[in-house]
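Here the complex is missing one protein chain, while the rest keep their positions.
Presenting chain A:
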Amino acid sequence: MPSRAASSRQTECDLGHTLPHRVPVERTPAPPAAATTTRDAPPADGDDDRPDEALVGRAALGDHAAFTTLVTRHGAALYRYARRLLPSAHDAEDAVQDALTAAWLGADAYRGDASVRTWLFGIQTNCVRRSARRRSHAPVPVPDDARREPRDLTSDEPAEHLLATDLRAALDRALAALPGPQRAVWLLVEVEGMTYADAARVLGTTHAAVRGSLERARHTLAGRFASWR
């Protein structure tokens, strides 16, 4: 499958919120010119212990390996979030690609006023909203895993795994029935572990609105699961 045309969409998703950022600059006179020594960049391995903030800084310098590490850390979560807010895997892929493209292009705009994870989810939310606006009459999303065929009871799959799969599928179906804003709040707080403040920042809403949406979502979902067997 060919790559999607990222360049044509690269400005479509807004970056997350940023604040002015500048560390104190110690101005010093320039030294006399000297012969230039060039060396190859060090291998990317062993860099995984660097904090996200350092990786974004490196990405701003054009470091592909650093950005790849960021995507390795957060890509699956971004996709999980987008997939449960959009009607198809194709839309989710597009939205994540748009978000990662925006993050790559805008890495130098990251100012550290929020965690990198929050920043990325903010970009992802903008991309999801844009996609949802394009497909406002699309059916309610149910991830592919939730649509799978009835399980094969003769398989050798451990019962625990089958239960986990069924539970997750039931949760995906229950989530799909929630209003979009409640679903987004619930995913950010309960699945991605964000604070109310971070979720509010990602969604561009208030702490109180997040708390209210979360309570309603939790009540509805618990009700669905009370009858689940």
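Note that a contact is a pair of C-beta atoms (placed from the backbone, for glycine too) under 8 Å apart; a residue touches a chain by one contact, two chains touch by 3 or more; residues count from 1.
Keep this in mind: contacts and distances are computed from a predicted model.
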Per UniProt record, name of the chain withheld from view ["Heme ABC transporter permease", "Cytochrome d ubiquinol oxidase subunit I", "Putative NADPH-quinone reductase (Modulator of drug activity B)" or "Asp23/Gls24 family envelope stress response protein"]: "Asp23/Gls24 family envelope stress response protein"
Sole residue of A:Ala132, A:Ala176 or A:Val191 that reaches the chain not shown, by the stated touch rule: A:Val191
Missing-chain contacts mapped onto chain A: 1, 3-4, 6-7, 10, 23-42, 54, 57-58, 60-64, 67-68, 71, 75-76, 79-80, 83, 89, 92-93, 96-97, 100-101, 103-105, 108, 143-145, 164, 167-168, 170-172, 190-191, 193, 218, 221-228
